[in-house]
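Below: the structure, in structure tokens.
Only a single protein chain was left out; the remaining protein chains are all shown in position.
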Amino acid sequence: MKRFFKSRELLIMLLLAVLIIITGLFNKNVYKFDSISEIFNASLTLTLISLGEMFVILTRGIDVSVGATAGLAAVILGTTLNLGWPIGWAILAAIITGTLAGMVNAFGITSMRVPPIIMTLGTLGIYRGLMRIITGGSWIENLPQSIKEPNRWDILHVPFFVWMTLIVIAITAYITLKARPARYFYAVGDNEEGAYLLGIPVKLTQFAAYTLAGFFAALAAIVFTSQIGFVSMNAADGFELKAIAANVLGGVSLTGGIGTPLGATIGALFMTAVHSMLIFLGIPGIWDNAFAGIILLTVVYIDYRVRTTIELQQRQSRIRGESGAVGGES
Amino acid sequence: MNLKHVFRSWEFALFVLLVAEIAVLGVINPTFLNIENLLYSTLDFSHILFAALPLTMVIITAGIDISGVSIMGLTSITLGLVWVAGVNIFVAMAIAILIGLLAGLFNGFFVANTDVNPLVITLGTLFMFAGLAQGMPALLDLLGFKAYGSGGLAAYQYEGITGLPDSFIHLTDGSLWIIPYPFIAILIFAAILSLLLHKTRFGRALYLIGVNPKATIYSGVPIKKVLIGAYLLSALGAVLAGITLTSYFTSARADLGGDALLPIITTVVLGGADILGGSGTILGTLLAGLLLGFLRQGLLAIGVTNDLIQVVTGALLILAMATKRLAAVYGEFRLNRRTLSSKERG
Partner (left out) sequence: MSASAKQTPSTQKSELLLELKDVWKVFAGVPVLKGISFTLAPGEIHALLGSNGSGKSTTMKIISGAYRLDKGTMKIMGAPARLDSPKVAHSRGIYMVPQEPHIFPHLSILENLGIGLSLPPAELSQKVSPLLSELGFKTDLRESAAFLSIAQQQLLEIVRGLLRNARILIFDEPTSALTFRETGHLFERMRYLASQGIGLVFISHRLGEVMEIADRISVLRDGQIVFSNPTSSVTPHALIKAMLPESAEDSSVSFESEKSSVGGTVLEVEHLNSEAFTDASFSLHAGEVLGLAGLVGSGRTELSEAIVGIDPNARGKVVIAGDDLPVRSPAICQQHGLVYVPEDRHAHGIFLDLPSVYTITAGILPQLGKYLLSEDKEKDIGERFVDELNIKVNSIWQTAGTLSGGNQQKVVLAKALAGEPKVIILDEPTRGIDASARQDVYRLIRALTKEGVGVLLISSELEEIVELSDRVLVMYRGRITEELSGKDINLERVTNASFGISTEAKA
């Protein structure tokens, strides 16, 4: 089983490589270091949001408010900066905002028993509304240089934010692999009742997942605000759906308990790369969505076929194993 | 069904809320009580009702269809482009309906024949249909339909296709006595769906699937056909919504209805359909749609901003759900207490 899910990540990586190579046949510019680096840079927002969403999906939940949460955090960041707050405090305020937004979801789902999709759909509306109420509906522009600065930093010709995100991914991957409490996300998603009977704090785990989703959305908000230098009212609009798609692409199963940070990252990278490759191929950006949808459906369909075939084989081999045992006994 | 049953129903509660809401808003702003205004204001949210009514049936099966908002745009742009190509507007409309239904068939087929979560499937088609809608003008250019318009059809993708014939615009600005055509269509649509849901094998099967899909198969119900039917109807609702919006805004656009997802699902859930399947009624969705729609109109009329309304809508959705959940838990608690104490006496 484990090997198969590893191969899902591999499959997407291979697909990604094929996509890049084929595009390169038509446009040599793709192979340039800067182009690849730019794809990474462009994928950061989605990657971070997808990582947060991953925790929720691992516990067999869903969070469709992450895009709105990122937007709200960005508004807080922009507003506090324009109020003259030092950048450190503004970033802190944005992170607290995102985390709190996640905690609101967590509270509704774990304590008020609202189904995740309903709860987060509700807060999606609330957070988007709050964004506009705070700003009066206008974009936040003229942000101080201090927030745009980090986007220009680079280390070894790789943008600072790419490094930062890589470190975040590495930390997340390490924690989910090694830290015992992080294993609870998998246990709860895999078998909620079993986890409860084993004494695992199920509600707390779910609470943590939605809180983390909010936290990661805030990180994403900081990155894209720095990258584009202003906050639009459509900031991160639709990212909730893209983040879910990225996770599903990367092998994070909506039925819970299966998936890795690497998978979520590759899924997000793939979604972004499709956009970039279309540009390199001279295909208008309007086709983005169509390609994203077709790829998502193709991958889940292949996954479905592979899964059912494997299950059938497993059942057959189990039966064969049994009859083998009969022979052994007699 | 006896009277006691009716008074205790969720639909009755929604009805009382609706009356109370109109009364309160009327007190604040008397023009709100004008029946003609009230009916006219339904035009603003008729697309939500069209989409929400049949979505109820999908949610009863414990499924979900979020691709409807893309089907709206797909229908609209198809209609516009076919018309631009010189086809009669109503023939164009028929072609657009057909395309929308094909989209629904795709959803239904995928859901019925795999075990993939309907949310994932319709998320995929949400992107795919939206992308097709956005790309369609450019695609037609590529295929050599350059003749129309100087900048090619691709220009329509941003501006939308305007100048639609009056006969088409009249679909939404006309009315029978004081009832706008779309509202009449909604009532007829709701009546047909309600009949389907409560009085036919198909409708019964929807509930059975939502409560226990395995048992439904074991009972010999053709579950695949039923599921395909449900998603097809959901697409039909989106198609009607797309046509209404096109006529109402007098412009065919690929991105019509894009922001309607939240209000549509809020309507269905507030209407009493359980996202986990097995419950919900068309009447409930209709009443909830009116409740939310009039609330929006009323709040706008007294100067509340759109943004705050969005916040209120979101909060309402959460509160409605939390109340129902907690009430169910409390209800069972009370029932168990009563059983225990009666056993003690007995």
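A and B label the chains in the order they appear, each numbered from 1.
Throughout what follows, a residue touches a chain if its C-beta (ideal position, glycine included) is under 8 Å from a C-beta of that chain, and two chains touch if they have at least 3 such contacts.
None of the values given here were measured: they were computed from a predicted structure.
For the chain that is not shown, the touched chains among those present are A, B, taking the whole complex. When the whole complex is considered, the residue among B:Ile89, B:Leu164 or B:Leu208 that touches the unshown chain is B:Leu208. Residue in contact with the omitted chain (choice from A:Gly129, A:Gly257 or A:Gly293): A:Gly257. Residues touching the missing chain, restricted to subunit B, are 195, 199-201, 204-205, 207-208, 211-212, 214-222, 278-279, 332, 335-336, 338-340, 343 (touch as defined at the top). Although one chain is not shown, part of subunit A still touches it, namely residues 1-2, 180, 183-184, 186-187, 190-191, 193-201, 257-258, 312, 315-316, 319, 322-323, 325-326, 329-330.
Heads up, the rule we're going with is that only the chains that are shown with their structure count from here on.
With centres set at the average Cα position, the gap from subunit A to subunit B is 29 Å.
Interface residues of subunit B, counted against subunit A in their complex, comprise 64, 110, 114-117, 119-121, 123-132, 134-135, 138, 154, 157, 262, 265-266, 269, 275-276, 305-311, 313-318, 321-322, 325-326, 329.
Contact residues on subunit A toward subunit B in their complex (touch as defined above): 62, 108, 112-115, 117-119, 121-126, 128-133, 137, 241, 244-245, 248, 254-255, 284, 286-294, 296-297, 300-301, 303-304.
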